[in-house]
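Supplied in structure tokens, the structure appears directly below.
Complex shown without one protein chain; remaining protein chains in place.
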Amino acid sequence: MLADAQTKFKNLVWPHEENPRERLLLDPIPQEEMNQIMLKPMLSASPAYWLVVAILAAIVAVCIFGVWAYQIRWGMGIDGTRRPVGWGIFISTFVFWIGISHSGTFVSAILRVFNAEFRRPITRAAELMVTISLACGGLFPVVHLGRMWVVYFMVPMPNQRQLWPNLQSALVWDLLAITTYLISSTIYVYLPMIPDLAMARDHTTGWRHALYKITSLGWRGAEYEFHYLHKALNIMALAIIPIMFSVHTIVAWDFAMTQQIGWSTSILGPYFVIGAIFSGVSAVITLLLVVRRTMHLEYFLRPEHFDALAKLVLIFAISWVYFFFNDFFVEWYGGEAAGHALLSFQMHGGLAPYWWAMLVLNIVIPLGTLWSKKVRSSPIALFLITIGINIGMYLERVIIVPGFLQRNRMPFNWGEYTPRLPELSIAFGTLAFFILLYMLASKIIPLIPVWEVLEGQLSHSRRRIGQTVVTSVADLE
Amino acid sequence: MSETVVNDHQWKMVIDLDTCTGCQACVVACHAENNVPTVGAEEVRRGRSRHWIRIERYWDGEYPDIKARFMPVLCQQCGHAPCEPVCPTFATYHSDTQDLNVQVYNRCIGTRYCANNCPYSARVFNWFEPYFPDPMQEQLNPDVTVRGRGVMEKCTFCIQRIHYGEETARKEGRSMRDGDMVPACAQSCPTHAITFGDFLDPASPIHALMESPRAIRLLNELGTDPAVTYLKGGDSNVG
Partner (left out) sequence: MPTRMTLLGLFNTTGPGHPIDYLGPVTGAMDSLRILGLREQDMALMMGVPYTSKMLGRPKIHERIPWVTLIGALIGLGTAWALTFATQFHYPIRVGGRPFWGNPTAWIPIFELTMLGLMLGTLFNFLWKCAFPSTQPQVYNPDINHGRIALEAKFDMRYEDDVQRAMLENGAEQVYEPEKKPL
């Protein structure tokens, strides 16, 4: 029965409007069948899976922790950072991962607040990205420290030195904001997971049963439990949105609060937030396409979801262009001599290849393609476009962090920065780390919130109005 | 905790660009006085030279009518230093007694945020463990710490000499006078281009120099309130 269902949904025609029944929320199947579609890829793992896990684990061990140990032993000099480029690839990659972490919150919290129904099956997978990418990004502020062994000096706690951290420093805000975001997003991914963990508890034995028994906290699906769960989620969805905005704004303030040319601009906060959501939502598409394929979740992840997400990407591509142009144009028109030196360095100096590639990947390709329904319906096209967007956004961070630092107000102090192997290795290693953590988590955590999908199916129906049949949504509250 | 600051000293430096010959004697003196290691050609090419004071050389004019201009740049000991508020651990802060921007090596965790925010790029990072080839370690200054890897450092206005001068004055039962101490760069300058003094000492020669019509302050428009004044007149530069 399960195999039948799986083959049926695998062969879905992508442009779906011919048969509205093929939209997920109008196509209910028995609850237990849904549970099984979710549980089957969780409970079994192919040898190929373990092979990939082993390779990724080896990459993480060598490329991150091995190289990091080497760097701790010899000093930061093994990287390319220099005077005046104090921050290099590490901080770019940090900003990149913090940006990716905006995916889940945006998809889940904002769409939950606005009752966007298409969010239902994709929230969990996106929220999980938040926690994992924060773990990857959170490595970098530690990795890039000259003396990482005293990183606790930054933590506000009573100590024998009788010294508190400087709460006027943007780096301390960063620490507070990222800690808040990590804890909040972990709670926010965990709470709606409880009913699914209870479902998994009832279907498993052995160590998994023990694990799910503890983590589902004794959930019985009682009426009042669902009521308080909804209530907590409503508060959290609203509260986590300003947290999300504050996190990337503060990351932007790490740069904007300085007097460095190119950095010291008030647009940088919103520019970074939009860029983060842009790259985050793109990463959600990339990841869901992979998850859908490898975990056979064709029932839950329908063309309609990718279509809706691709429209979001289109909107954020437009917003990003707007902020980019604001940033660029003001500097270009007015600006001081140092700012103009920086602009010419970007447009036809050493940064030019990255700068133009960023414009193509972030503006030309998404705006040129995503308006088309045909493109939005093609998994392979979406996969390539979203990967391209994330490469473009990574280039943006490379341009802004070590790129801008190469120019300043005293031409004698200009310097060229070339990343060196150790920092590239650690940056690449976190990509493997992200995939590894996600692969491991996907075997333990139900990636689809089955109960939310069921809830959505409850509220959808089709009714005839005149000569046509339309979809209507009931208000559940 | 009063908001009005009472300084014991206000150390100021005046550098006369019209007499500077760019001879680098101050750079060498600074390396010797402050235990600043040399890093070798390879690292200098990577931009990791360790000078706390460096001679910036700018070309003025087009060949053949071209002149070299020299400008010694060191930490400007800003009154409103951009490097200070960004440090998460108070490793760099403003000393109320000396009116200096000081660096506490033991608090530094090496974020390099201060270096990014220094408009003069005056801050120097210990990329590696410092290395003094034989017999250089024989001449290390016992009054100055040798900084370990991963720590930010910068010109201190030879604060060890300031303390030495204060102690000598206290021993002799008087208050510190201008001329009790001279930083290594000023001491070694063959053309006396560098003058150092206490702004609170009315007899100090720096008052006259700072009020000179030739006086400028570097990137003053950023509002950093630098303690170093440069003197630059007409076309009187050497070279």
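Worth a mention:
Going in written order, the chains are labelled A and B, and every chain counts its residues from 1.
Everything below uses one rule, namely that contacts are C-beta pairs under 8 Å (C-beta built on N, C-alpha and C of every residue); 3 or more make two chains touch, one makes a residue touch a chain.
All values reported here derive from a predicted model rather than from experimental measurement.
In the complete assembly, the contact with the undisplayed chain comes from A:Ile235, out of A:Ile235, A:Leu421 or A:Ile444. Across A:Val53, A:Ile72 or A:Leu163, the single residue that touches the chain missing here is A:Leu163. Within the full complex, the residue among A:Arg201, A:His248, A:Arg376 or A:Arg407 touching the omitted chain is A:Arg201. Chain B meets the missing chain through residues 1, 3, 5, 79-85, 87, 90, 92-94, 96, 225. Residues of chain A in touch with the missing chain: 28-32, 35, 156, 162-164, 166-168, 172-173, 176-177, 179-180, 183-184, 187-188, 191, 195, 198-199, 201-203, 213-214, 216-232, 235-236, 239-240, 242-243, 246, 250, 451, 454-455, 457-458, 476-477.
Criterion: only the chains that are shown with their structure count from here on.
Chain B has its Cα centroid 45 Å from the Cα centroid of chain A.
By the touch rule above, chain A contacts chain B in their complex via residues 74-77, 80-87, 141, 144-148, 150-151, 153-154, 161, 163, 165-166, 168-172, 175, 254, 257-260, 405, 408-413, 415-416.
Note for the complex: chain B touches chain A at residues 43, 46-49, 56-58, 71, 73, 82, 85-90, 107-113, 115-117, 119-121, 123-129, 148-152, 219, 222.
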